[in-house]
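Below: the structure, in structure tokens.
Below, a portion of the complex is reproduced, with chain positions unchanged.
Order of writing sets the chain letters: A and B. Residues in each chain are counted from 1.
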Amino acid sequence: MLKGIPNILSPELLKTLHEMGHGDEIVIGDGNFPAANYANHLIRCDGHNVPDLLEAILELFPLDTFVNKPVTLMQVVDQQNEPIPEIWHKYKNILSIHQMDGSQIGYEERFDFYERSKRAYAIIATTEKALYANIILKKGVIS
Amino acid sequence: MLKGIPNILSPELLKTLHEMGHGDEIVIGDGNFPAANYANHLIRCDGHNVPDLLEAILELFPLDTFVNKPVTLMQVVDQQNEPIPEIWHKYKNILSIHQMDGSQIGYEERFDFYERSKRAYAIIATTEKALYANIILKKGVIS
């Protein structure tokens, strides 16, 4: 443990977030995300949910303000009938602390989301149980 | 994730608990325990406390009923003036679910506890903040 570092961030995760550069992406996958199969770097956070990780990560990790959509969610399949997933509200609250709002969130169709995840620098495997909880973060710059 | 397996148990931890045999020991260390330094097998559970892990582990892991003290805690340094650590009550409650009571808990002086940890099969690194939270479990038999 270190002073001022949220204790949910393991040494391995902290190192990974640190070594990522501008434009690199990290996926926080839910409990059923095929993380071990798709990840270039796999970081397991069993027993944790996505919002707790998102909150901790954003304390240290800058989002990319050079692109329009530094945050990406998995598109709801039946957009006309399915409500907006509950957990997205939590994400927006967390993002708002970092001067981000909903307009900066992009949406990717499920299989496109998978293909993009395979190219990401790292995937975090949580045991989040909410639907549509997977999220991709694009790293910004430290100036 | 698997049916009926507590989601706090990572694939690596589950494998480790499984491959241990009768008499092998596992340490659940608190957030300041020098786990990376002492462990033969290190399993990190950052962001978790000891009672949650203990509870999940004991669902699958049998304690050794052939010895008098299958559970070991780190002795309070100043036993006359320090109260019994709060977290021990939680441990006893969890143990009681598995037909264990306080008489089956042994106590090891701090540096003896360290030496014994170095010989353990594995050490789990949590970020538990309570004092005197380190605990050693000796595996029993599946019959």
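Methods note: a residue touches a chain if its C-beta (ideal position, glycine included) is under 8 Å from a C-beta of that chain, and two chains touch if they have at least 3 such contacts.
Please read these numbers as outputs of a predicted model, since none were measured by experiment.
**Q** With 2 chains in place and all of them the same protein, how many does the whole complex in this file have?
**A** 10
The definition used in the following text is that only the chains that are shown with their structure count from here on.
**Q** Averaging only over C-alpha atoms, locate the centres of subunit A and subunit B and give their separation in whole Å.
**A** About 32 Å separates the centre of subunit A from that of subunit B.
**Q** Which residues of subunit B touch subunit A in the complex?
**A** 1, 7-13, 31-32, 36, 44-48, 52, 127
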